[in-house]
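Note that one protein chain of the assembly has been removed; the remaining protein chains are unaltered in position.
Read from first to last, the chains carry the letters A, B and C; within each, the first residue is number 1.
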Amino acid sequence: MVRHFLPDNSLGQFLDGLSLFGALHGPVRTTEGVEVFGPVRTESDLLLNYRRTLIPPKKYLLPPRQTILNYTVAAGYTLPDEPEPHIILFGVHPCDLQGIAYLDRVFLGDRPDRLYRRRREAITLVGLSCEPDEFCFCTSDENIPRNADLFLQHVEHGFLVSAVTSKGEEMLDGLGKLLASSRITPQTSAEHRMMTRIREVARSGKTFPDSPLWERFAARCLSCGACSVCCPTCYCFDVLENGALDGTTADRFREWDNCLFRAHGEVAGGTNFRPDRRERFHYRYLHKYLGFGTLAGVPACVGCGRCRVVCPVDIDLTELFTEDGDACS
Amino acid sequence: MGNVLEIKPLSRVEGHGTVRVFLTGRKVESVQLNLSESPRLFEALLVGKPYDELPEIICRICSICSSVHRVTSLQAIESALGVDISETTGLYRELILAGGQIESHSLHLFCLVLPDYLNATGFADLAAKAPTELKAGLRIKAAGNRIQEIVGGRLIHPANLVPGGMGKHPTLDQLKMLKDELQTVLPDAEKACKLFGTLNTPLHQADLAQPCYMAVQNEDSGSLPTKQLVMSNGEHADITRYRELLTEQVVPHSNAKQCRAGDVIVTVGALSRLNLGIQLESRSAQAFFDARAQLLGAHMTANTLAQGVELIHSIERGIALIDALLDLSGPLELRAPFQIHKGSGTAALEAPRGALIHKYELDADGICTGADIVTPTAINQSAMERDLYSLASALTGADDSDLARQLEILVRAYDPCISCAVHIVRI
Amino acid sequence: MHAPEFDSVPIPARIQTIQQLTADTALFRLKLEEKLPSVFIPGQFIQLSVPAGGEIPISPADLPAEDGTMELCVRRFGHVTSLLHRTKEGDQVGIRGPFGNGFPVDAMSGKDVLLLAGGLGIAPLRSLLFHLLRHRSDVRSLTLMYGAREPAVMLFKNELLDLANTGSLRLLLTVDFLTETCQTEPACNVGLLPTLLKGVQLEPGHSCAAVCGPPPLYRCTIDELLRAGVVEDNIYLSLERRMKCGVGLCCHCAVGQYFCCCDGPVFRYRDIKDIPGAL
Partner (left out) sequence: MTRPTLAIAGLTACFGCQLTLFNCEAELPTLAECFDFTYFPMGNSRHDIGGEFSAALVEGAVSTPDDLETLIRLRSRSRILIAFGTCARWGGVAAMNNHLSREAMAESVYGKGTVLTGSFNPGPLDRFVTVDFSITGCPPEKNELLATLAALLHGTLPVFPQYPVCTECRNRECLCLLIERGEPCLGPITQAGCNARCPAVSIKCEGCRGPVTEANVASELEMLQEKGISREELIRRMRRFYPEWDYGQRA
């Protein structure tokens, strides 16, 4: 893969060039100071050294609430046909790129989801290297994640730009004059200890049935939903249908759900297969680290650290993998 | 033999009320207006609560007036704590008051009283009989509500307004959108005002007493905070001395106390404001000029038309305030800093229905030790009862359903807000 | 076999007839306006859409007929089922499916087959029963044990008695308790369903059982079945979970590492017996 050098002072023009291919979105700061992915109006909006956004880019692919069917008496149920505007998502960190790769496996696997695919195809990913902090433990398998269309690596005075996909190459074609050839080889990072542990655990299928941590988690958890909302790979959803005021038409939509909510394991008549929080934490553990169905054995956690940051009562499932948690298994 | 005609519940008003007409044969002996809302003991709920919770609790006294209660409460607390709010905060507060007035006046004009003019039973009937007028009215109302929602964070019980300032400023885009919306409905409001000026009043023309108007004002313009209570008989007082001007008495037949200025029965509301001369913007000034013969010195049956003029005024005022806000530059202060200490504060504002006064006593920790609230409907109650008696007497001989209908229309002209009127006041 | 996708659009269907079976349960005969994308295997389920209510999993109560009709036996339980019970003949509903794995009918051939239905569990088993009756010579013997709360709520009773009278089916009925008026009901045991298994002895390896009913039924029936000689491999259970998508995406229906909607709803007992919370 060829790497080009993009000097800092050409970034603005580079972004202008990218926005010819779609609406430019990237990490920006809200007036309250929250780092989020959102529309980028000018280069100065863009946070080039951000840590992590509150919600990962999954919101572009699987919005918190999305209409999935419309009903009319005449036509029955039909798929909504909202055209997906093309979006250039700039500045996606490797952990989030891996998150997207995971969602792709779920939603574009053997049972592809048309609504997901439509959004996925309308998005171009421009990755950006990052500096880890004390919360995250991401490790990309390669230095340049394969699902980025373009990938930028911070280097002194600029970025190393690589086109990963043909779409990426196409975009670079028009931007050649901003780029210089480069011989810099960026450093590669070693796998984070935590991620090594997680991968080991996933391989061995360990479930820590006797760890006292479960009780502690269950007693403290507020079921506030933050950990799932903010996780790049949590994708459980609920489906609901509402009639409209005309008395005949209806809309069906799906919205993000959370395995720590009581209703998640309920069936009609009130029977609940995961009645208490302890069981729901087990479930979360099984799904997140050991994987279900065709993704059994594939850990979903990409190490972005969001769940540790957003939990109001400091619950951290990875404690299971540290000495203490492990010792109890 | 005496008999009693009872109108219960009063309909198309906000809150629970009853009118009883006592008759001997066909002669009207007396009329009682009972504001029968159950007392929620709001002052008692406030005592013992910290200063910052007071506005959040007290705005729940009434939904339609929630913004103005909230702002009055904030100003009283800030006066107790000596807080100097920023120009921005002041403008936003005025803006939400304008929004509240647009919403309240249009709800009242189009949904509650217009049916009387067009011989409809309510908004649902009106939707069939006068769909264009209703829809135009609802558009105006929506514009007022949008202001309340964007500035207050919620349509009712505005959460965004807190002691010293606000939680978050609306964005420039939101302000521009509000301005556009206000500009669109301004012609609708002018049309509506003309409509109320020309429609035949459904009310029997009786000789009602000439009211003594009262309003809160500033010497200069309408900006916050207001300083003076003024009356059309020339009396006036600083708002902190409102208790010297306004006396209250318990009447056995009502859950709200009646309020008078000494012996004088006073009237507050849109008509009073116009008669006491609020500063109008250009188009509302024109509307007032056009309708002056119907408004100047008029009794309360003209209040509806006065609200029509004010509807134009608050839309214009809203636009002017948004322009002022758009002109502000630089980093804007969200909340003014302040220290908590013992103190007492009074604030008065014009609610859509007239003068509203809040007073609080705070201890050294900012905990409320006493609260007093005077609401416009409590002030209007005596005048309402007096006018009901005159109207009923003038209608001697009318059959019961006509009499009841006429009395209800008169009550509606006052636009009573019974939820806020009913609360027992500490003296 | 290819199951429909989650975003597949429900096929329109009309309600042809509604037959009230008990106070809260009715048999809805639907006519599909298009063909189902694949052949229905007993034990599979469809997702039934009731406009403005939503979508719920239902196991058809018979084998869909050539003319595109299908029978659903549904109890009024909550949100969607109540709305279904308010529909009238001629109303429109929607169908997606079939989803999941049904009963392994091939594995039943040559065996003594025991069907155990508790309450509404008779609905899914009825389609299996019809299938087996149609291929009666493939299985060695066919027994249906069906338990209901009380005689008044026993579903399809006359139909089942008629079938039993043809001799191709051994039918054992039980009710949890008898009400005054029904004391003369014929051929009906009193007691929970497992009591019917008391004393039954089957040939291990040559017998199999299909069980469907409310969760407590499984817990109390399995031991009895094992004791009667049915091996773990040959006990098939149809499990209920909340299903929103039907294809293993929404993640509500997980049973251990399996998804009830695509790995089930029919599971072999051996595969799930060690999963905590499965039953």
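We adopt the following convention: a residue touches a chain if its C-beta (ideal position, glycine included) is under 8 Å from a C-beta of that chain, and two chains touch if they have at least 3 such contacts.
The structure presented is a predicted model; accordingly, all values stated were derived computationally and were not measured.
Considering the entire complex, the omitted chain makes contact with A, B, C. Of the listed residues A:V2, A:A180 or A:V313, the one in contact with the hidden chain in the full complex is A:V313. Touch with the chain that is not drawn comes from one residue among B:N160, B:S284 or B:S314, which is B:N160.
Per the touch definition above, the residue from B:R26, B:K135 or B:H341 contacting the chain not shown is B:K135.
Checked against the full complex, the candidates A:L24, A:I55, A:I68 or A:C236 give a single residue touching the omitted chain, namely A:I55. For subunit B, the residues touching the chain absent from view are 9-16, 36-41, 43-45, 47, 49, 53, 56-57, 60-64, 66, 107, 111, 115, 121-128, 131, 134-135, 138-139, 141-142, 145, 153-157, 159-160, 162, 166-168, 405, 408, 419, 424, 426. Against the chain not shown here, subunit A presents residues 30, 32-34, 36, 53-55, 64, 219-226, 229-230, 240, 242-247, 250, 256, 258, 261-263, 276-277, 310, 312-313. Residues 51-54, 79, 82-83, 86 of subunit C touch the missing chain (whole complex, contact as defined above).
We take it that only the chains that are shown with their structure count from here on.
Between subunit B and subunit C the centroid-to-centroid distance comes to 64 Å (mean Cα coordinates, whole Å). Put simply, the C-alpha centre of subunit A and that of subunit C have 39 angstrom between them. Taking the mean of the C-alpha atoms as each chain's centre, subunit A and subunit B sit 51 Å apart.
Those residues of subunit C in touch with two or more other chains do not exist in this structure. With touch defined as above, subunit A holds no residue shared between interfaces to two or more other chains. On subunit A, the positions that touch subunit C within their shared complex are 68-69, 71, 73, 76-79, 106-107, 111-115, 235-243, 250, 252, 254, 257, 259, 264-269, 271, 273-274, 279, 282-283, 286-287, 290-293, 296. Considering their complex, residues 3, 5-7, 9-10, 12, 49, 51-56, 77-78, 81, 92, 94, 214-215, 240-242, 244-245, 247-252, 254, 256-259, 262-263, 276-277 of subunit C touch subunit A.
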